[in-house]
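One protein chain omitted, others in place.
Residue numbering begins at 1 within each chain, and the chains themselves are lettered A and B in the order written.
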Amino acid sequence: MTAAALRHARYVVTENPITLVAFSMLLLLLLLALLGPALAPYDPLKSDTASTLKPPSMRHWFGTDQLGRDMLSRVMVATRLDMAIAFSAVALSFTAGSLAGACAGVFGGWTERIVSRISDTIMAFPLFVLAMGIVAALGNSVFNVVLATAIINLPFYARMARAEANVRREAGFVEAARLSGNGTMRVLAVHIYPNCLPPMMVQASLNLGWAMLNAAGLAFIGLGVRPPTPEWGILVAEGASFILSGEWWIALFPGLALMLAVFCFNLMGDGLRDLIDPRRRT
Amino acid sequence: MAAPAPLLSVEDLSVEFRTREGLVKALDRVSFDIHRGETVGVVGESGSGKSVTAFAIMRILDPAARITGGRVAFDGVDLVAAHEPELEARRGRDLSMIFQNPRTALNPIRQVGRQIGDVLLRHGGAKRGEVRARAVELLAQVQIPDPARRYWAYPFELSGGMCQRVMIALALACGPALLVADEPTTGLDVTTQAAIMDLIDELARAKRMATLLITHDLGLAALHCERIVVMHAGHVVESAPTAELFASPRHPYTAKLIAATPGPGISLEELAAIPGSLPDLRGELPACRYSRRCERYAPFCDEPLPLAEVGPRHTVACGKPL
Partner (left out) sequence: MDTLLEVASVSKRFPVTVKGSPRGSEHFLQAVDDVSFSIGRGECVGLVGESGCGKSTLVKLITRLSDTSDGRIWFDGHDIGTVPAERFARMPQRALIQMVFQDPTDSLNPRFTAFDTIADPLRRLGRSAGAGEVAKRVSALADMVGLPRELLGRYPHQLSGGQKQRVGIARAVALEPRLLVLDEPTSALDVSVQAVILKLLESLRRRLGMSYLFVSHDLNVVRLLADRVLVMYLGRIVEMGTVDEVFERPRHPYTRALLSCVPEPGATGAGQRIRLSGEPRSPIDPDPNVCRFYGRCPDGVERCAQEMPLLRSFGGVHLSACHLA
């Protein structure tokens, strides 16, 4: 079974070079997230007044900021925080949204109406402003940034899960499951819900990118993560004021890291679906 | 007296599909022909290559497929060698196709009358002013009740049978010389099936149109075709006039297929099952692709063998025919 799964994974990755690129980038990001602090050439928080605002050089590949901190180290160390925020936010909204959506799709009636109205209400707001509001209301902490990011993404999962569950509610295997004595909850949990997941994985992957951008955006305007903690959004915010005076590298490299991460997640979607869908596993 | 040249002549047509597990030899040296005004059935089980044949003739194969050999001579022009502009001009005008699922073959957000109008404008050389009248006329011709009103209907407002009638109207809009009907009534009710097939018959006769009927239903082919081509695993195994095919099938597979089709006089005990399954079309294949399922298999069946003429217009590809 595991051997077959591995073979399948190898097939998916080699068949589509884009998937291969995406997964290699993901691997790099995960490595940085795990080992960033150990690999960083300098202490990301240690200032060095002797070498402030130095452009990229052999000593400081990404240059230094106004306090003389090494940008390469700061960008590397920030990976862990950014990835953690994105992954936990997506995991949270994926779980809550898909469960609520699947229930709505299967039960219909009141459940469906309540879930749909909540989704509609969330989507009626400009999402970023809503996230700002949530963080402002709950308190300025990293956990609340995660929560806010999860809430604004909830409707996408709920809607998708509802549609997927709705289609499968009438499927032959669901009726067969009921004939076999499965109660409604079991039909939902064992027969319908797992079959809704593969198409949602694509959404989740794209969503990782959005979640990351959203968290970085909140940090950029001073919510959630606070300086001097290295985080891509803050790094870009700090660097932004120096662009006009010609010190472009401070904003560019964290911005580039953010862009590559989001790009990687967007590319990953299709590959992830292929991995998870058993029908692709021939 | 020399027989007139056939309208469509498929010669040694071979098609391969590239898949992740290697090359699939979907068609191997398929040959048959159709004359003007003739209805020919291509019969076979799923995986026999009958739809691939239709798609290859229309040159609308999947990008993963490649025609590796043979000719499809249509009215003297080789469609395999033809370039896309020429094909585009011919499709819809000289050769048309109707598909199995009419609802997905129609544009769901455009009124059916307008869809017919589009074809008339593009291929039929119709003028803008007369398009609507022509389209309504065509809808009437396929016996859609109240055609002037149905002109404005969207596909979802019509039943499956009605949608298939619209497909036929679309296919016949420009009076093609050849109609390729790929399982035109699969999924429709028997009474609807009968009406649709009668309609195709009638229109074909009235316009001297040649029809290639692709079907898995031997009974349906028997009822509507003058000749039947039996396919198995990408090979043409037998081709004969309908009555002769049923009276004296020569290929063991044809005989099995006839015996496996339920009909009035047959009881469950008499109904034959065809042992084995289609061979894997990847990799090395025996000369006769039926040989592994055949009860009459003999060692010489592994020698390459040509389609042999065993009667007038009756050919069979078998080393040990019945």
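Throughout what follows, a residue touches a chain if its C-beta (ideal position, glycine included) is under 8 Å from a C-beta of that chain, and two chains touch if they have at least 3 such contacts.
Keep in mind the model is a prediction, meaning the values are calculated, not measured.
**Student:** Could you tell me which displayed chains border the chain that was left out of the figure?
**Tutor:** Result for the missing chain's touching partners among shown chains: A, B.
**Student:** From the listed residues B:23, B:174 or B:274, report the one that touches the chain absent from this view.
**Tutor:** Only one of B:23, B:174 or B:274 touches the chain omitted from view, namely B:274.
**Student:** For the chain not shown, which residue from B:121, B:195 or B:287 touches it across the whole complex?
**Tutor:** Of the listed residues, the one touching the omitted chain is B:195.
**Student:** Quick one: which of A:127, A:177 or A:275 touches the chain that's been left out?
**Tutor:** A:177
**Student:** Need a quick check: the contact residues on subunit A for the chain that isn't drawn.
**Tutor:** Missing-chain contacts on subunit A: residues 171-173, 175-184, 186, 191, 194-195, 278-279, 281-282.
**Student:** Which subunit B residues would touch the chain omitted from the figure, given the whole complex?
**Tutor:** Its contact residues with the unshown chain are 45-46, 145, 160, 189-195, 198, 201, 216-220, 222-223, 242-243, 246, 256-258, 260-264, 266-268, 271-274, 277.
Here is the rule we use: only the chains that are shown with their structure count from here on.
**Student:** Measuring centre to centre with CA averages, how many angstrom lie between subunit A and subunit B?
**Tutor:** 50
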